[in-house]
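Can you keep this structure in mind? I'll have questions shortly.
A single protein chain has been omitted from the complex, and every remaining protein chain is retained in its original position.
The letters A and B name the chains in turn, as written, and every chain counts its residues from 1.
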Amino acid sequence: MDIVKLNIDNKPVVVEKGTTILEAAKSVGVNVPTLCHMKLHDVGYENNPGGCRICVVEVEGRRNLAPACKTECTEGMDINTHSLRVINARRTVMELILSDHPAECLTCVKNGKCDLQTMAQDLGIREIPFEGEQSHYKEDKSPSIIRDMDKCIMCRRCEMVCNEVQTVGCLSAINRGFESVVAPAFEMDLEKSTCTYCGQCVAVCPTGALSEVDNTRKVIASLVDPSKTVIVQTAPAVRAALGEEFDMEPGTLVTGKMTSALKKLGFDKVFDTDFAADLTIMEEGTELLGRLQKHLAGDKDVKLPILTSCCPGWVNFFESNFPDMLDVPSTAKSPQQMFGAVAKTYLADQMGIKREDMIVVSVMPCVAKKYESGRPEFAVDGNPDVDFSITTRELAQMIKGANINFDDLTDEEFDNPMGESTGAAVIFANTGGVIEAAVRTAYEVQTKKKLEKVDFEELRGFEGIRSATVDFDGLPIKIGIAHGLGNARKLLEDVQAGKSEFHAIEIMACPGGCIGGAGQPYHHGDTTILKKRAEAIYREDEGKEIRKSHENPFIVKLYEEFLGEPCGELSHKLLHTHYFDKKKKVEINND
Amino acid sequence: MAKYNNHILVCGGTGCRASQSEEIVENLKQAVSDNSLENEIQVVRTGCFGFCEKGPIVKMIPDNTFYVQVTPEDAGEIISEHIVKGRKVERLLFTDPENNEHIADSKHMGFYKKQIRIALRNCGFINPENIDEYIARDGYAALGKVLSEMTPEEAIKEIKDSGLRGRGGGGFPTGLKWEITHNVEGDEKYVVCNADEGDPGAFMDRSILEGDPHSVLEAMAICGYCIGGSNGLIYIRAEYPLAIERLKIAIEQARELGVIGKDIFGTGFDFDVELRYGAGAFVCGEETSLIHSMEGLRGEPTVKPPFPSVSGYKGKPTNVNNVETFANIPVIINNGAKWFSSIGTEKSKGTKVFALAGKINNVGLIEVPMGITLREVIFDIGGGIKDGKKFKAVQTGGPSGGCLTEKHLDIPIDYDNLIASGSMMGSGGMIVMDEDDCMVSVAKFYLDFTVEESCGKCAPCRIGNKRLYEMLDKITKGNATEDDLGILRNLANVIKDTSLCGLGQTSPNPVLSTMDNFADEYLAHVKDAKCPAGQCKDLMEYVINPETCVGCTLCSRVCPVDAISGDKKQPHEIDTTVCIKCGACMEKCKFNAISIQ
């Protein structure tokens, strides 16, 4: 290993060759401020275009200032990270950035969570000596994501995540100079682009330029409407992250407090998406076994591997990128949509209310769920199965808005019948969790034997693409897992080329799975937060009495009373869907 | 092979072509055939002669007569008089501005007297579309010599010893660059020729490519041999159709002849060249941007290191040199490093091509030895300032350079002296200004260019240059304060200090150099709201002198906004709050009663 010795702020530093000044400074406790730079360990994401120039430092003997995030240490460097020259440059650059940024902090979605705001505060910017033109771009509101590019500071984080991590290739820098901005090609609207609404761009945006569509007003409006029965479902990943919005340690499980808060907010019933996750396993697992058995019987036309379909970003991705493979993924709806479909039929019947008078709200770690709930095939006569989807962040906002002291809440239980769930459902939140849950059930159904050890460590982890072979009592079942759409693409291309040996593949659009979803509290580049959330999810699973979906008594009852059998006629009608070719043809609008 | 007694060289550079030099060639050929002289006279289309001010140029060989501003209609007379009757066509000869005498031989013109042509050695001499003529001038001999008689190390040493530095602006030692790329391990390496010339008013590279494309191809092959690469790429802006056309012809001819391609000269060395077109973004002259553009990515720079020598095109070691740099290489190999380094100054060897423009008599392309003074260039070669006005400043280095003044005129031109004076060599643009030019407006002009050409990647360049421009605009409108000058200077310094690439690191130079050299002019704008050069419209006032005004009412009738009032036969007055400063009144006044203040 080559070693480099240098001085940073008069402290001797020894680092490996190739280390940047930024990393070297960090190693001796010197904090060099950064703005555009973002490095997500474990998910292969690093954005350091060297564009914002906030991290510049003075290197003895160098003509100009050096960007710390992008400059490698060399032997004998003498670095001053906070000389007057540096401070002046940093402040001036910050003033420049602010001179082209709308001063609407008070009404900005990112107020208080904005990296730019924090940096301006840290640098002590009080007035901006430059006045001049500000850049303006058209507002772009899609079903999930709002682009307000007047607030873009060209850090390019979104572009990096969209192209390099997700390989969606929707966002890139367009125009030049002062007019340059990140946008879909030809500055078309997101809705017309190849955007999957995975929302990872929103998750990394340092300002309010990219944000989710806010549904909280609509939710509040229905809560105050006496003619409506408003029920809510909460996705598994929400409980492992919501606490962060209330300054709790990352990885704090707040299932009970969340339930309590939702009740205080006035929801008539508080249910759990986990219930629907168990239902998903019943349907998807049965579908998997069905295909597998046909395959084993020598049916050459059966489509294997089966691909999971609970992630809406992923569904959008294959609909527009792999339209020739629409028959490969499972036809099972996502848990959110299964919940809505059951709630507005079975539950509405039980509660004795009409479909139109029931409002189903979902709390999701995800922004693509907003789009999913609006897909026309998920509505009956225009009435959607899920009316409004809000993110973890929006829920926190509602709790704060209602003056609920989250810390002091006592734990409460979900309502029944759709609040009961198993550990298998909880782990849906993590990458590998859906397939692990499916294996727990499929194993017992296939082998007719009781699974002694339900933890499949080989399916867990943070690696982008993982594979494992699970022994189904002599029958080896090959499983693939990918999180992040770039990794998904690699597996998909193998499937497309007929090279894939897997029987089943789980795919999650967001790095880490739902715990890293774009609707979660901002991680600001700290991936240890994601890991802590994942650990919390496995803790919740471990703590559950029932850890296999098919053992959920309310699920058993649902099939007995209503659905019949998994993949049966009614199940097909309510719980399965079909996919569309959404390969985009570029439309150039010349107006 | 026909052997001609007379050659008629017609400039086929872009400038002369725009003034119908193609038609001149056609008409000359027609006249030649009308006189049945096809076997004696060869009409040759050449590259640029440099004296663009006087184009189109036609040069008669062997008596060396230099005809200027020729029109297609003159062709017949040139043949019937000069060739048939042996009489020079006097009216087409260059007139010496000093004594109004006609000069027939270009060597006697001030414009050419002090020039040394190395990079431009074949421009205006050979037909660029004929490889035979290039070979007759020792073309590809340097490549042959390097391949057959020298190791890559020896050839690199020759280039290092010659002292050649990058002609694209940076002035990095060329031999050293080659050596670095040579030393980097790599199975595949690239030689890139940067032909993305973008400085306003500059056309050095275009002229070389149009006039002597083979010199660049040969040099690229030599470079390929030295660094260990077989792939050459020429990144050329699509707005240079003629240069592209000639390069295509040259590449084809060179391939056909086998001087590029597989197994060149039987030495086993392969080298081929491809063209890549740029869309005309100034920043793509910066080498990392250029490489990204060639890779199909957005044309914007990345932080160096890694330098292209280590990780360039497709991540492979890549040597990027400018056109003019390459054009020097074959001559250095043929004549030796010692010969080359005998020309120039201690640290800047050889010659430099400049594009002379602005308020100067002889606009054109010149090649002068390093160490020549600005005075010699502007007054001896350039023929001094137009219309007998006073010299005020000269901008070197294009939008990245600075404005130099009277006091810099006797400094020998080289890389280091220009930087020490607050400007830079740049790629070779040279724009001369006279007393009528407002230096704040000059700085504003360049900033306007930079704002337009910034790629937008880094904040100081994207936003900072815009703010610089806006502040300069404020000054020229008389709305700025002395405090603003301090903010302006700080901003300019920070942009230089923090920008990502060379574009932003140099874009404030025009501001800083004019602030340094013309501080009074800035102060006059902010303190007195006056533009000493009388160029800033917002700071001017049209005034009628009541002493000389006879009240003819002509001005009030011509004023488009009715700003002038007054009774007949009484002195008139201009309402400055209404006046739009169009100048129509002053033009009409027969008594010189209206002036600008």
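Criterion: a residue touches a chain if its C-beta (ideal position, glycine included) is under 8 Å from a C-beta of that chain, and two chains touch if they have at least 3 such contacts.
Assume contacts and distances are computed from a predicted model.
Not every chain of the complex appears here, and the one that does not is recorded in UniProt as "(2Fe-2S) ferredoxin domain-containing protein", selected from "(2Fe-2S) ferredoxin domain-containing protein", "3-oxoacyl-[acyl-carrier-protein] synthase II", "Iron ABC transporter permease" or "Peptidase M48-like protein". Considering the entire complex, the omitted chain makes contact with B. Check B:I116, B:I135, B:L275 or B:L523 against the missing chain and you find that the one touching it is B:I135.
Only one of B:G258, B:P546 or B:G583 touches the absent chain when the whole complex is considered: B:G258.
The residue touching the chain not shown here, chosen from B:K145, B:R167 or B:H525, is B:K145. On the side of subunit B, the interface with the absent chain consists of residues 1, 3-7, 9, 61-64, 83-88, 103-105, 108, 125-126, 132-133, 135-141, 144-145, 147-148, 253, 256-259, 265-266, using the contact rule stated above.
The rule is short, and it goes like this: only the chains that are shown with their structure count from here on.
With centres set at the average Cα position, the gap from subunit A to subunit B is 54 Å.
Against subunit B, in their complex, subunit A makes its touches with residues 49-53, 56, 64-65, 67, 70-72, 85, 88-89, 92-93, 96-97, 99-100, 129-133, 153-154, 172-173, 175-180.
Residues 281, 298, 300, 302-303, 305, 451-460, 462-467, 470-471, 487, 490-491, 494, 496-500, 505 of subunit B are the ones that touch subunit A when the two sit in their complex.
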